[in-house]
Every structure is written in structure tokens, then in C-alpha cells.
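Sending over a structure as C-alpha cells; questions will come in a sec.
A protein chain is absent from this complex, but the other protein chains hold their places.
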């Protein structure tokens, strides 16, 4: 029996799409608050730019190549049949268009994640080219492979973009900073966040929006959406708690930035798993991600890559942790398919193996392609601002603006 | 066959109403961030005041005069039959009340738009009277004529308030500043935004909320809503892109304020068209609005009217551009009626003519009435603060408050 | 006839849950903006901490004790049958899980309300213990009694938590500050808000989220939800208006903090009544709450308890006013039961009596238990930071962080 | 050489700058400060409680100049900064023993 | 005339102000500054990394006064600003050659 489209499902996807749109400004504030006063506008602009250029790119070619009708049954990449939404109508009650808009939000925020790593020293012109090119050459294929393409078909699971988005952007961030080089003075000179309240505003918006990101991925207001919602709630809370407890025991102080970072780490980690786990699993995933990421953000000083705002430590590591934990916690109650139980639900190592494979492929592809794109930019227009601009601030040098004009001198 | 009310539709209208409520604070931050430190609270208060006084006014008389049962079949204005929501129950599953609340949010934000023009010099007592009077004498009739009244019946189109809200408030802003006069020192003395992050917080909230503003206007979670949602996404992105590209080419710098302004210009322009266009049309509308508004904000210095935060250049011009482009881009797929195709879809000039007429009527009525209201206020209680208050700041003079108390001196 | 679950209802509960989650950051900014620069991060952290620890506690034991299946038919407290969501599946289309998540948001924000009272002087370690203990010993039982327990069964009404949340947390705030003592220098030294824009950001988020808080409590997108939505809109507006008018007449200035406080007071007052009143009642409730709370915030200086950010004056008083006004304004159209009309709808004093009883019980229980918990903490780990930390700021002393690092010195 | 220190009303800074620039003063250093004086402070009102703010915003302008120019600069400053209302501020002069331009190492008058 | 400059702990400003006001000092100018001294700074921790903040918040108070009042004012300041802990700050006195009240053009003692 063909069921008529339920307006509740359309409503939920539309709301979720709006929530995910809101996450990019949220991310901008989260990152921007951590940055220094003189670079905050460059950070905001790198993020906002993604929601300007990607939506257009997405409806032109991104969608048709990765998720459009032509992509179905095609293991590697779609074709241009639905170029500029050709043939997409509203006779289905809006579900199609709502879903395309929803996925466009994901396409927009993914490159924005990378901005946190390249903070304080990247040319905006290079970023302006990097974003659409990266989206086409890295995001679109990985997204396709994971959702409906060969990796997904083999049996790996990714509910809302742990592999396709967080691992993908996180490892790209590493490749990007390796090409870009360290900020002058790093790591000797540290830069405390210029506005912690702005960081917390970003954190609040991110958590709020993430309910759309995860629970919306059920593409309907149904049981799986409710479960994903609950998991998003619990994992973020547990990870925030874990991070703060580690800090308290280790450094002697529970901090706001720890709360914010833990929440984000938990949200990242539950993303791939949100629709596949239940019960106490999200709490465990959150706790593990909170502890692991709290230590992982220190890798950059050990290994000497200047990932300014910890995109690798939080998004790459958190996404990977969550994606692999699916191999343990996946609850067969959520799908019919035979081999998709996690180890803790009577499954064998096969699911874990698929998760490793899918993430491995995403990591290799994303790292290599990102490295290549950045090198190409470096050899042509250059990727790095001049020393003077770096010293005096990118806001003025690149954008002819200053974040704050307070007090009596204006 | 009478269909039972679908809870998904009620849910979507309720969510949309909440989103539009959130836009007024968003607008307050957008404007407030652009203002100087000493006047930011006056700006916030002018905006918040609208969501205090208008809701009450709307349910008392605004609704019944413009959109209530009595207004149906009445071409010019309704009567007082549904005074204070008399006779409005919940037997319909909530759709009626939800819609009235939803429209109340529109009534509240419309006068708030004007605050950006009169910034830095208007008496708050004058504003306190201006807002409800303007709402009754200008907003309510224009809203009525455009939606269901004589202008709408003739065949003009306005999906979510391009004519009734943006053109209306934008031209009112012009009339208001002509009566109010220029700020002392303008245009020689410029005032850069006191907090660009606050501007960007406002921008993020506005875009997020605008999905409710436009897609909610379908009054259901249906295909038209999904199309309006997609159009809102694309037009804002395209306009932001266009504005930034113009800036980059013309001034040498892409700026955050350009991004913010472009996004808002695109949102304004797509508002009247959101439910009537499809495919690439929203991208074109966004690109055109972005370029046109980016130049239109300079008109004020050429013509010498002090529209402090560019309400005319963004809302009036953007709204008009979007409204007229309906005449070209309207897609007949979205309604049955005969003559409503745009020029690009095989239509004739009739739709464009109706758009011109509707906007022309709105412009004349709004300009004249606003001018009259402001003159009446000027002759009675006065509209302008004293020179000293203008020099030292409205926050302290009018509100006995200061926006920030930082540092060691407090 | 058993109706299948409507996706619109699930969508609405999920959206409402996300909205209520967003309120806790909103509250943090509302309070944090009012605080001084040196204590703002401690304030933010007290709030965010609640959404870290409470979600976990709620799914572990809170839900099963108060609202779970075992709690049905049990007048005082549930048992541990649904410990860690045991037995809660998604076969019901998600409504069950969505509701549990939704209620978890309420559990999280309730103790957060108290943070405003204990600002600037409470040990974070004491707060870290206080929150879960208070939630279990005070919130869970009162919530149970009011919703479905003995107080609710007797006939008292509380739609979205006027008694269970605002009166409860408000009186707990009083008990807490009595144990904690006054801030050094209070009330001689005053401390104006360090960032009014942050207060207004919080206010905007709170109002936006409160639509989920109140209208979501209908647990479906139905007529009652729409009515609750409308009431939330009108009461907040009317109360904001009332507060500002009192200020203007009494103090000579309408202020932003007055707008913000009035809006919150109206939202608090309508909370218990939102689904039970209609027509002009929300306006009256808002007006009364606005005036009463505007005076009630002065009680602290008269009686000498240091309720730093007026939790008692706004939440306790506002919640009580709204809860008692149900006795007058309850509209029998919203329920079948015999004796539940308010005095103005032909009812007798019985409903008012029940409201008095329910609130009385909540007040006595909450005050005594909170006092006991705080005394126990005081005698063991201590509740108050050292004088030096209080003088130099809690952010640095407790969290090793500073809110803002601006300018050229960083 | 002398150091001229002026405490002025913030909104007068632009006029002061223009006046000095026209008179050939090529450098100055300004600081946001708060002043306490006969002008008194103001009150602000939050939730109906009045807060007395004793310190009002002022701007401090510092100019190192040759002895010969002091009188003229002080006069210019006085004129440009005067609004005639209480709280216009003060100008005081102190002696400077030496001055160096960091960039070049020059000292004395040529370093100003 | 002399200029008395005091660097004090921010939370002592209120006491200092009251003490001076009671003693008849009618004007002063204060500035938010950051001090580096024996007191040392503090560390802050962000994502587990410690940042050494060497400059701690201080407030600078400047008072121009007649020579005759200097000793008393310095004494008052010292008493009011003292907490007895390291970092209480310094007070130094420099000579002022002339002073003008902008509003009136008065100079000398009557301009203070």
C-alpha cells in the first residue's frame, strides 16, 4: 500500500534543514570566539562564505552527482541528469525538495569545519577557491560512496555523516595545515580565546542545530528520528561531562571551553551512530569520545602540526571514534539486514571491518586530494597571507574591517 | 472530500511562527551591532518594543481588520467582528489560532524594520506612539489589500510580504527620516559598526528565522513550502555572493558586512516570490538583488537622506526588485489561475503590470501616511532627541542604561 | 478507535524538545550578561553544567521515578522499572522517546534557574553536587506529584511547569541564598550588567525556546498547542509592556533590562496556564505578572536576602501569580472534568484552593529540602568560595579562564 | 621638551585632532580614561535600582612637543576642546628630559 | 603643582575614591592598565594548555594637586589601596609646570 506523504515528515525535514543552516553561523561563533580579536572577522567570513557558495554549487551539480536519481544504482558517482534540479518537482508533497535543501546544508557546513584549522594565516582568495573545489572533488564523492555508493553497499554504516563529514573534513584539515604551515610564533605563543561568551553562543547554537543534523537524517518524524534525537542529547551531555571531569582531575579546573569542546566532541561522535544505537550506548559513546578527544587535542603540539582550533582533535578523532564504536554498539533492532549487529549485540567483526574500511578509504582520499588541492593553490595564487598581515591581523588586511569599535574613540 | 487537519501542517505553522518571532531579536542584533556603543540599547529597545505592543494590538484589532473572517469578501478593510479573537476556537485542530499567531509575528517585525533608518536620534516616546499608529494606519490596510484585498484580487502576487512588508516598511523608513532629519555630523562623520560579531549573530538568526517567514507562508508542510524553503536558501546565498563579489571587484575587499547585507538583501527579494518561482529563478533573483542593493545603499549619500542603517537600500529596493521579478519568473506550475505566468514562462506583461500597480499603491499610501504620522508627532510631542543626548548617546539619555560595563572599573 | 501516530505530533514534540534545550544556553546568556565580567564564565558554566549532568541522570532514574510507566497509578513516586530507559522502544512511532527527551530538557533547565540567585560566590564543586542531588530529591518528586501524582489528581492544574518548575526553583533559590549568605558588599555596592546585548541575546533565545516549553506541553500539534502558543506570545508581550510602563512612570526611563525582565516574567506566569486559558486571559495574566514582578524584585533589598539576579522575584513570584490566576481564568472548554472552571468562568473556589494547596506543598517541600541539601554541603565541602576569589572573580579562581581577551595586549 | 596632557570629552576628540593637525602637530597619543570631577557622574537604573556611576568617560591626549610650541598647543587644545559645560577637562604640562624615536634612534627635537 | 600617579588593584578603586573624596580631592582621572611586577601573573588553561598571563589588571589613578597637599594625598592613597598582599602597587609623584581648566581657561591652582 502506497502511503500518502505525511505532512509531519515534510515538516520535520524542513525544520531540520533550517536547524542545520543555523549551525554554520553557530560554528562561526564557536571558532570566532576562540580566535583573537584581530582575526575574528576572517574566521566568521570563512564560515559564512561556505553557505554562500555551496548552496548554489549543490543545486547545480553537487546533488545530481551524489544523491540525485542518476546516482541511484551507480556505485561511484552520479551524472548531470538533475543539473540545476532539472526534473525535481513538488508533486511528491515537497519531500524531495525538502531533502535536497536539507542535504545542501550538510554540503555547506562540511568545508566550514576546516576553517578552524587554517585560522589566522590563510589567504581569503585561496579559501574562496578551495571551498567549491574541495566540495566537488572530496565531499561529493565521499558522500556518494558512503551513502548509497560502494562503501555503503558493502555494509558500512554512517547515519548522519560521521565518516562523510567529520572524518572527511577532519583529515582534510590536517592535510591543509601541513601545506599551509604553522602560524608564526606557534606553539610558543599562545592565544587565549578573545570572547568565551561568543564561543558559548556558538556551542548553544551548534547543539540546538545538531538535533536537526542527526534526528533529521531519519528523513521523517518517526521512531528512528526520536531515537537519534535522544542519542544526540545523551552523547553530547556525556561527552561534555567526561571532558570536564578529565580536566578537573588532570588540570585542576573545570573550564567552559572544556564544556564546549566536550559537547561538540560528543555531537561529532554520535553523528554516525545516532540512528543505529539505543539504550545506554549513546552515553558510552559520549563518555569515550569526551575522554579521547580531550587528550587528542594535544597531539598537535606533540606532532607539530598547527591545527589552530583543533579540527583534527575534535572532528577527525571524534568522528572516527563514533564511527568505529558503531561496530560495537549497533543495535540490530534498527534494521533488517543480516550482518549489521555490533559486537555487543551478538555481531561478529564484519561490521567493525566495514567501518574501518569506509573510514580508511575516506581518510586516504580526503587527505590526498586535499593535499593536492592545497599544493596546487600554493603553487599558483599562494595560500598564505603576508607576514605583516599575519602580525597585524587578517580582518583589516583582508577584509578592511575591524570586529569591535568600542568606547570613546569612535 | 473534506480532509481532516494534518498535525504536520499545524506543526509547521507553529514552528514557523516561533522562527519569525526569533527574527525580531535577530534584527535587533543585526542593527544594534552596526550602531555605535552609545546607542545600541536604544536600537535593541526600538526593536523589542515592537514585539511587546504589536501582539496585543494584533489580536485586539489588527487581525480582525485585515485577515479575519470579516475581511473575507471585503476589498478594503475588515470590521471588528473578531475583536480580541472573538469566536476563534480550537475546534479546527489549531490551524486558525496558529495562523493568527504566525501573522502576528509579521505584524510585529514590520515596524521594527523601520528602526534602522531612524537610528541614533529619535525620541523613544515618539517611537512608542509611532509603532502602533503606523501598524494600524499603514500596515493593516496594505496587508489587507495585498493579501485577499483589491490588489491581490486584481492579480498581483506577494507570497510572504515583499510588498506588504519590505516595500511598505522601506518606503516608510524614507518618509520617516525625511521628517526626522539627518544625524548631526552626517554624512561627514562615519560610524563603523561597534560589534561586527553582533551583526553576524543577527544575520544568522535572520536567515534561520526567514525559513519560517517564507516557507511558513505556505501555511502547511507541503510542496509549496518546500519550494519556498529551497528558494529562500538559494536566493540568500546567491545575493550574499553577488554583494561580496561586487565589493571585491569594486572596493578591493570582500567584507563581513557585505556578506550580511547581501544575505539580507537576497532574503528580502525572494520574500514576495518564494512560493511562485522554481529552478534557477531564486538564484537569478538573489544575484540581481545582491548587485542592485549593493549599489542602492549609496543612494542616500547622493540624495542626502540619512537612512542610518540602509533600510531603504536593502528593504525597499530589495523588496521592489523581488516583487517586480515575479513578473518575469513566476512559474505557472504553482497556481491554476490563467494570467499568472511570468514573462519567462510564456506570460504577457499583465502580471508585471499588476506588480507595478500593487507596489505603486503601497508606496504612495505608505509614504504619505508615514509622513503624516511623523509630522503629527513632530508638531506635538516632537520626534527628535536633544542635541546633547544625540552627542552623548541615547542609551543613557533615554534608557538610563549603558550597553557594556567591562573591565576593572566596575 | 486507535489512531495511528501522526508524524506531525512527533515532529512537534521533537522540535519543542530542541527548543527547550536551546533555552538553557539562552538562560546562561540572560544571566551571564547581567553578571560582572569577572564572573560571567562561572555563570555560564553553572548553566551548561545542568545540561551535562541532568540528561544522564534523567534517563538513568529521573524518568522512571517520575513519569515512567511505573509512575502511573502511583501517587507519590515511581520505581526503577524503566531504569536507563529499559523497555522503551520505538514501535510507537517515536512518541515515547520524543516525550522522554522533551521532559529531560525540563529537568535540565530547572536547576539552572537557581544559578542566578547564587551567582558570584558559590563554589563550583558544591554546585556540581547540588544540581543532581536537588534534581533527585526535589525536582523529581514535585514533578511527579504535580503531573499525575497526588496533587494533580486532586485537581490542581499546571500546564507546562509553573508549580513544578518555576515556583519550585524560585523558592529553592531563596533557600539556597539564605544558606549561602550575601555577597561581600551587597547591597551597598551595585553591579550593573556587564553586557546588555548578551542579556538581550539570552532573552530572545528564551522567548523563542519557550514556545517549545509551553506549546510543546500539549504533546502534539493540536488545538491546545496552538492555544498555548498564542498565550505564550501574548503573555510575554503584555508583561514586557507592563514592566516597561511601570518603569517609565515610576523611574522615568523605560529600560532594556525592564523589557527583558518583563518578557521573562510573562513567560513564567503563563507557563502553568498556557493550555487552560484563552481569549484575553493571557494578556491579563501578562499584565498582572509584569506589574507584580516589577515590584517583587525589590523585596530582596527590603528583606535582605541576596538573590543576585532575581530568581525569586521573577520565577517564584511570576510562577505563583500565574498558577493562582488559573483559579480565575481557567476556561472549561479545554477539559471535560467537572470542577475545573476558573472563577471567571462560573467556577467556584475549589480550583483556586487546589492551586493554593499544590503550590503550598511544592513551596514547603522545595524550601525545606533545598535548605537541608545546602546545609549538608556547607557542613561538608563548603558552599562558598574564598574571599579572595570573590573579590578577584570566580572565572579565574574556579575555572582558570577569563571571559574576554581583547585588544593589543593579547 | 614638554609633555602636554589633556583630559577632554570624548566627542571633542575629532575637533581636537583636526585643530592640532592644522597647527602642524604631527603626533599624539590618546587613551580612553574615566574622569571624576565636579561634573559629577550619572545614575543608571537596572531593575528599578539606581546605580551611581561616578566615573565618566573621558579621553586623555598626550603630546610631546618643543618648549616653544607649548603655549600655542595648549591654547589650541583649550579652544578645540571647550564646550563651555562643566566637565570639559584639564590640560597640564610636565617636563620631558629626553625623547627617542624608536625606528631611527634619533633623539631630541627631531625625534618628536 | 604635582601629579600623583598611583597604580592600584582594581577592586580597591572604590575605597580609594571614597577616601580621596572625603579628604576633599575633587578630581582624578583613572585608566585601566595592566601591571607586570613581583606579584607575577597567573595562568589560564584552555583545552589543557596553560597560558601564562604576565600582565594583571590594575587601575591607574592620576591626581593633579597643589604641592602642599601631596603628602596627605599620598598617605591617604597608600592607606586606602593597601591590602597587604603583593601587587598592591606604587605611587609616584612628578612635577607639573602648569595646568588649565578647559571650560574657563583658568590656570594655576584654581584650575585643579
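Per-chain numbering from 1; labels A, B, C, D and E assigned in written order.
Please note the rule applied: contacts are C-beta pairs under 8 Å (C-beta built on N, C-alpha and C of every residue); 3 or more make two chains touch, one makes a residue touch a chain.
Because the structure is a prediction, the values reported are computed rather than measured.
Quick one: say which of B:120, B:158, B:310 or B:341 touches the chain that got left out.
Only one listed residue reaches the unshown chain, and that is B:310.
Residues of chain E in contact with the chain that isn't shown?
Considering the whole complex, chain E reaches the absent chain at 2, 6-8, 31-38, 54-55, 58, 60, 74, 77-78, 81-95.
Counting contacts across the full complex, list the positions on chain D that touch the omitted chain.
Considering the whole complex, chain D reaches the absent chain at 1, 3, 17, 26-31, 64, 94-103, 105, 111-112.
Residues of chain B in contact with the chain that isn't shown?
Residues of chain B in contact with the hidden chain: 190, 192-193, 247, 250-251, 253, 255, 257-258, 261, 294, 297-298, 301, 310.
The rule is simple: only the chains that are shown with their structure count from here on.
Between chain B and chain E, which partner chains are common?
A, C, D
Between chain A and chain C, what is the separation of their C-alpha centroids in Å?
Each chain's C-alpha centroid was found; their separation is 33 Å.
Express in whole angstrom the distance between the two chain centres, defined as the mean CA positions of chain A and chain D.
51
Could you list which residues of chain B touch at least two other chains?
Residue numbers touching two or more other chains: 6-9, 11, 15, 195, 201, 205, 221, 400-402, 404, 407, 409.
Would you give the residues of chain E that are in contact with at least 2 other chains, written as numbers and ranges?
Those would be 11, 30, 44-46, 53.
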